[in-house]
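These notes concern the structure reproduced below.
A single protein chain has been omitted from the complex, and every remaining protein chain is retained in its original position.
Order as written gives the chain letters A and B; numbering starts at 1 within each chain.
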Amino acid sequence: MDTPYAIEMLNITKRFPGIIANDNITLQLKKGEIHALLGENGAGKSTLMSVLFGLYQPEEGIIKKDGVEVSIKNPNDANALGIGMVHQHFKLVECFNVLDNIILGVEDTKNGFLQKKEARKKVMALSERYGLSIDPDAIIEDITIGMQQRTEILKMLYRDNEILIFDEPTAVLTPQEIDELMQIMKNLAKEGKSILFISHKLEEIMKVADRCSVLRKGKYIGTVETKDTTMEELSAMMVGRNVNFHVAKEEKTPGDVVLDVENMVVASEGHKMDAVKNVSFKVRGGEIVCIAGIDGNGQRELVEGITGLLPLKSGKLTLLNKDITKESIRHRNKMGMSHIPEDRHKHGLVLDYSLEDNLILERYFEPEFTNKAGFLRRKNIRNYANKIIEQYDVRSGQGPVTIARSMSGGNQQKAIIGREIDKNPELLVAVQPTRGLDVGAIEYIHKQLVAQRDAGKAVLMVSYELEEVMDVSDRILVLYEGEIVGELDPKKTTEEELGLYMAGAKRDEVKA
Amino acid sequence: MTLLIQYTLIFASVLLLVALGGCVSEHSGVINLGLEGIMVIGAVGGALTMRALGTSVPAVVMIIVVMLVAIVCGILYSALLGVACINFKADQTIIGTALNMLGVAGATVLVKAINTAANPNDVSSEIQYVDQRAMFIKSIGKFEFNWFMVAAVVALIIVHVFLYKTKYGLRLMACGEHPQAADSVGISVYKMRWMGVLMSGALGGLGGICYIMAGVSLWKFENGVAGFGFLALAVMIFGQWKPRRIALVALLFGFFRALSNVYVGFEFLYKLNIPAGIYNMMPYIVSLVVLALSSKHSHAPKAEGVPYDKGQR
Partner (left out) sequence: MRKILKNEGVQAFAASILCILLGMLVGYIALLFINPSGAGEAIMDLIKNFFNLNNPAKQLQRFGNTVAKTIPLLMCSLSILFSYKVGLFNIGAAGQYCIGVCASLYAALQWHWGWLPCMLLAIVAGGIAGALVGILKAAFNVNEVISGIMLNWIILYFTNIVLTKVKEVASPYTGYLNDLNPKALLPNAGLDRFFNGNQYITIALPIALIVTIVIWIILNKTKLGYELKATGFNSKAAKYCGMAEKRNLILSLVISGALAGLGASLLYQTGYMRWECTAASVPGMGFNGIATAFLGGLSPIGAIFSSYFIQHIADGGAYVDKTVYCSQISDFISSVIIYFCGFVFFIKYLMNTALAKKNKKDTNANKEGGEN
């Protein structure tokens, strides 16, 4: 049978308890094309790809390879059909070297012993052919994210995969690395590989893809040729309406300094180099300062240093004119610091506790909630929880007694935000406050941040999303390899310029 | 002095065997806290085999059969850990503890039943193997060479080669470090973990029979194996999960254990008049100190102790 399609996914439906992740979706990938799959977080892209890769079984629909129906029950089946995938979170064994990671699962052996010579030759040849320039003996944990991604690409090429899936491959890369990746993808397509490229970044899709299919809330919206469309059109297809990304906020002159960071150094946990190197900046009341940068440039350590989760190696922290460098987390909280953590499951919530118990997580010791004898005042806790639930519109199955684990991500985040803002903090540290949330929730959270600012409070936000950085902040500090390399005014800069700073291609001497 | 070396080597052999077992299991991602129980079961299997074979068989047959039975017993028993912790995602600590208690209780019940069946007045949990034990030993001057020492060295070589030179070793370690990565390239995490657990069972069982034959010719199974399974885990941690380092650490720990057996032979130690209990405590104290020193920056396999769930990605 002759068909122009390498892979066809026809009328795929996949349900999970409570939601339909994929609702009658059709996706056709031509041979040798780069096909983008566009959609917001939660639109069903990852589910669809997991179906293709054999990680999930669809309830309905069929998959065809070269026009022949196939059944993909697990990654082995996918692999046998020549389907490979670069996952968003790399599937690399960190303490192994590059070569071992590439051959893992398809090792050559002789009399039971590993034979790596041939494999090394093949890897080097592939690396050269596609311009990947990789060191096969480097240990994964020592190399850059970009190199790790190339290892993943080589894993697919080593297995002679014909259909390559890239799941949000640019999320963790610098703009330069992104350009290189685009080039690599084009090379691959030229050599006859068919590429599925999952993204929610319009610009990249326009740049590299031949065609683009759009999903929204689990439904298939349509497929367009990129040369016949515009970013605006794609955006409208993706979100279903022309959203105003801009957050309405008024001009405001910042007030007094709330947080003063002086020459802060934080050690890195895994590596010898410091994660935060001699960083100084100030955050004033009535302004939103945003730390921009690619993930992994010291943001986590910076925030944990400020909030007290990690000790400073040197430097000084001042909150409201008081030295808090050595103060405990509890004390910083009491002094008016709130922290919306990056990972709500890891830090923000005790998932096995009820919603109400989570809402008092930082205040349970206050006289309102604990009496002098050390007993919890359950009635007050319930009343307080109900207040927050109502005020911040936290929806859950059973109200205050709902176990946090059973709540949706958006409502979990709303609960955290309610808890942190209700403390009426002088300084709100918000790390990726909108991660993984839908458009409605994002808008809501941005509004809350701006409301804090308008009330004269200081807000320090960390975000990896350029758009969010540009829209919400009053001032941008760019963090690159643990140093602040630029201070920018969002009204006077462009995303391109910001990108150059984030990639370390441009830097100023910043004295904030 | 010879005696000290001899005991050091034999106890080091026990620790090495069992620690290697723990090492393989942990590299696959399963913490095997049940090694103590596995040792007891291996020991009881081996001891009963010795009793059944009597003294009429040639030494070679005795050595091979006893070792094999201990290994098989260890493997079968460790399967209880595998089923619970790999397939049913049970808490590895609870299951390990249960296996330790079950090992002692099971061995006691079994040996008593056999003893009582043979002689209604005998309600002890003892097995004697004086002549059988002699077959495992070759005297070189004053030094008693024991075939278990060879077994330990062979096990060291096998485990080292397995982990670093074969594809199954590579796959097994991938499962302990990043099971999702292993799964994504088509490796069955469950299979690899089963392999790790069963290998640890084999080594633990062998270590068990080696332990009860190290210094004595009869064993009372009510006493278990005196925390040696856990000492072996300490050896493994201090050895940073690397077979060759584990071997060196095993020698160190073996030395302290040997001291308590032979201190009487050293005049200056004997004159100090320290209670025997102090010497008995030594290996445990040393291991606590060593753990305190080496646990802060541990090189443990990243995914150890975490049950692998295919649904969670």
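One rule holds in what follows: a contact is a pair of C-beta atoms (placed from the backbone, for glycine too) under 8 Å apart; a residue touches a chain by one contact, two chains touch by 3 or more.
The model shown is predicted, which means the values in this text are computed figures rather than measured ones.
Engineer: Taking the complete complex into account, which shown chains does the hidden chain touch?
Structural biologist: So, spelled out: the chain left out of view touches A, B.
Engineer: In the whole complex, not just what's shown, which of A:Ile62, A:Met273, A:Val350 or A:Val401 touches the removed chain?
Structural biologist: Of these options, the touching residue for the absent chain is A:Val350.
Engineer: Hey, which of B:Ala59, B:Leu76 or B:Ala90 is the one touching the hidden chain?
Structural biologist: Once the missing chain is taken into account, the touching residue is B:Ala90.
Engineer: Touching residues of chain A against the unshown chain: what are they?
Structural biologist: Against the missing chain, chain A presents residues 16-19, 42, 307-309, 328-333, 339, 341, 346-353, 357, 361-362, 364-365, 370, 374-376, 395-397, 406-411, 436.
Engineer: Contacts of chain B with the missing chain: which residues?
Structural biologist: Touching the missing chain: residues 33, 80, 84-85, 88-91, 93-99, 101-102, 104-106, 108-109, 112-113, 116-117, 120, 123, 125, 220, 222-224, 226-227, 230-231, 233-234, 237, 275, 277-278, 280-281, 284-285, 287-288, 291-293, 295-296, 298.
To be clear about the criterion, only the chains that are shown with their structure count from here on.
Engineer: Take the average of all CA coordinates in chain A, do the same for chain B, and state the distance between these two points in whole angstrom.
Structural biologist: About 45 Å separates the centre of chain A from that of chain B.
Engineer: Once bound in the complex, which stretches of chain B touch chain A?
Structural biologist: The touching residues are 165-167, 170-171, 173-174, 177-178, 180-187, 302, 313.
Engineer: Sort out for me which residues of chain A touch chain B in the complex.
Structural biologist: That would be residues 55, 74-76, 79, 85, 87, 90-96, 100-101, 103-107, 109, 112-114, 155 of chain A.
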